[in-house]
Every structure is written in structure tokens, then in C-alpha cells.
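Taking it in order: structure first as C-alpha cells, then the write-up.
Left out: one protein chain. Kept in place: all the others.
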Amino acid sequence: MADLTPEQVKHHVKIYVMVFVALAFLTIVTVAISYLDLGVKASVALALFVASIKGSLVACYFMHLIDEKITIYWTLLVTAAMFMVLLFVPLSAMLAHTKI
Amino acid sequence: MDIPYTVKDRPDTGLYNGKLGIWLFLASEVMLFGGLFSAYIFLRTGVDTWPIGADILNVPLATLNTLFLITSSVTMVMSWASLKLKDLAKFKLYAGLTLLLACGFLIVKYFEYTHKFHVGLFPSTNTFLGIYFTMTGLHVLHIIGGIIVIFYFWMPGSKMWKSDPERFTNRIEIVGLYWHFVDLVWIFLFPVLYLL
Partner (left out) sequence: MSTDHHRESFLTKYIFSTDHKIIGLQYGITSLVWLLFGFTLMMIMRYQLAYPESPIPFVGALLGEGGILPSEVYNSLGAMHGTIMIFLGVVPLAFGAFGNYFLPLQIGTIDMAFPKLNAASYWIYFLGSVVMVIGFFVPGGAANSGWTSYPPLADIATMGQTVWLFGMVFLITSSLLGSVNILVTVIQLRAEGMTWMKLPIFTWTQFITAFLLLLAFPPLEAAGILQLMDRLVGTSFFMPSGLVVSGEILKYTGGGSPLLWQHLFWFLAHPEVYVLILPAFGIVTEIVANNTRKPIWGYKSMVYAMVFLGFMSFIVWAHHMYLTGMGTTIGAFFQTTTMIISIPSVVILTTLFLSLWGGSIRFNTPMLFALGFIPMFGIGGLTGLPLGLAAADIHLHDTYYVIGHFHYVVAPGTIFALFAGIYYWFPKMTGKRTNETLGKLHFFFSFIFMNGVFMPMFVQGLAGVSRRLWDGGEIYAHAADVLYLNEVMSVSAWLLGLTQIFFIVNMIISLRGKKTGEVNPWGATTIEWTDTTSPPLAHGNFEIVPSVYRGPYEYNVPGADKDFTPQSEKG
């Protein structure tokens, strides 16, 4: 990141603008799909799916994740794994209620 | 002797110290908000009925806030790109816009909160409102923290541009990473609290 030429920076700027448009569009999509009556599970899945796409765009392009090297990927991989474990907490509680 | 890799990248990791530091800090923040998301799921699945977010909360205002934050993310990364192009004036323009949009977010949130209190809806009213105020409240604290830091670099801190421009640019990159994360949290918070 320290050695970008001005041309490369300008190229990045073009990408930032495109990502912004995509994010704005996806925000409208998020609100629009909330009006559809899909049932709880599908609504949750779809909302989180769209949010994940938006989040990935922010992470990959605004946070330059797509240019980063392995150290950051490892950090995020471990974090993601632990985050999944943390979400296991409420899931386990749900399972506990249904499986005694 | 100076501490190595404060500005230049270390060859095998491709990182300077501050960038690795902020990513690690953001990892801990993922776990912090993760703890609250986990609590939300736990509380919601533990009861038979849960209020419909859109009935109690103001979706149009929150949509506006979402657009504010997304735009502020763009202006933030543009401010960094401006420094890469050695344009301090553009940096100040974009950083200023970021601050404006962030303050806009706070103002909208202020109206949202005060309206709730006005009609007698408090965190203690029910668990949904409790988790709503707590999660958005913590998020607001993070926005305020970001505003303070960005303002510092916009004003007094910008004199580092003269003495050590590369280091200053790196600092803006680091602040930007934090700011994008705050935006990212809202990207998930908005649908979860308001729309589901």
C-alpha cells in the first residue's frame, strides 16, 4: 500500500465510486425485501445475505482487504471462527430447549 | 535506534505496525459487537413473541442514516486517496465531508432517541427496546470516538503532513479502517433491529 502510483490510486478511486453505487442500491434492496412476506427463516437468511454482500464490499474495497497479505487473512479467519463459536451460544440454548 | 516498520512495510507480512494493530483491534471489536448480536439472538429465541421492529422504530430515518454512513465511508477512503495523490486540500475537503455526514448520523439518532422517550418508550420498557438502545448506543459511542479522532487529524494533527507525510497518510489509512468497521457494524445492525 505504501508504493502506489498516482495512476493506481486513480484506478482505486473509480472502484470506490462503483462500490458506493452498489452499496446504495443494496440498501434500497434491503429495505424493499423487508416488505415481502417470506416467513421468518427466509427473511432472516435473505437480510443477512444482502448485509454480508454489503459488508464484503466495504471490507474488500474500502478496507483494501483484497490487496492484503496472509497475516491479515489469518487474523480474520481466526476471528471469524471465534465469532461463529460465539453465535453458537444462543443456538445451543435453542437446541437445549428442544432436545431434552 | 528507531522502532522498525512504523512507516515502511515489513517485507514478509506486507504490513506496517499500525495497520496490523488496527486490524487486531477490529478483531476484538467484532467479538464485542458479536457478543451483543449473540445476546440479541439468545433473547429473541427465548421468548414466544417479539415486537416488529418496523412498527416501533423509524425505518425511513434509519435508511437515511445508512446512506449517511455509506457515503461517509466513501469520503473517508477518498480522503486517504487524496493524501496518496499528495493533495492536502482535497484531504481536508473529504475529511470534512466525512465529519459532516457523521454528525448528520448523530443528529438523526438524537431525534430517534428523543422521540422514543417522548412517547414513553425506554430501554426498560421491554427487551427489544433494551437491546435496541444498548446496541445502537454502543455504536453511537463508536461514532463519537471516530469523530473525535478524525477531527483531530483534520485540524491540529494535520501538521504531521509537513514533517512526515508518509506516516500521516498511514494514520489516515488506520483511522479509515476503523471508520469502515463502524459502517460495517451498522450495515448489519440496521436490518437486524429495524427490519427483521
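Order as written gives the chain letters A and B; numbering starts at 1 within each chain.
To be clear about the criterion, contacts are C-beta pairs under 8 Å (C-beta built on N, C-alpha and C of every residue); 3 or more make two chains touch, one makes a residue touch a chain.
The structure presented is a predicted model; accordingly, all values stated were derived computationally and were not measured.
Student: Can you tell me which of B:59, B:85, B:103 or B:138 touches the chain that was removed from the display?
Tutor: Touches the omitted chain: B:138.
Student: Tell me which stretches of chain B touch the chain missing from the display.
Tutor: With respect to the unshown chain, the touching residues of chain B are 1-6, 10, 13, 15, 17, 20-21, 24-25, 27-29, 31-36, 38-39, 42-43, 46-47, 122-127, 130-131, 133-134, 138.
Student: Tell me which stretches of chain A touch the chain missing from the display.
Tutor: On the chain A side, contact with the omitted chain comes from 71, 78-79, 81-82, 85-86, 88-89, 92-93, 95-97, 99-100.
FYI, only the chains that are shown with their structure count from here on.
Student: When the C-alpha atoms of chain A and chain B are each averaged to a single point, how far apart are the two points in Å?
Tutor: Chain A and chain B have C-alpha centres separated by 15 Å.
Student: Which part of chain B faces chain A closely enough to touch in the complex?
Tutor: Per the touch definition, chain B meets chain A at residues 7-9, 13-16, 19-20, 23-24, 27, 30-31, 34-35, 37-39, 41-42, 45-46, 54, 59, 63, 66-67, 70-71, 73-74, 76-78, 81, 84-85, 166, 170, 173, 176-177, 180-181, 183-184, 187-188, 190-192, 195-196.
Student: Which residues of chain A touch chain B in the complex?
Tutor: 1-2, 4, 6, 9-10, 12-13, 16-17, 19-20, 23-24, 27, 30-31, 34, 43-44, 47-48, 50-51, 54-55, 58-59, 62-63, 68-72, 75-76, 78-79, 82-83, 86-87, 89-91, 93-94
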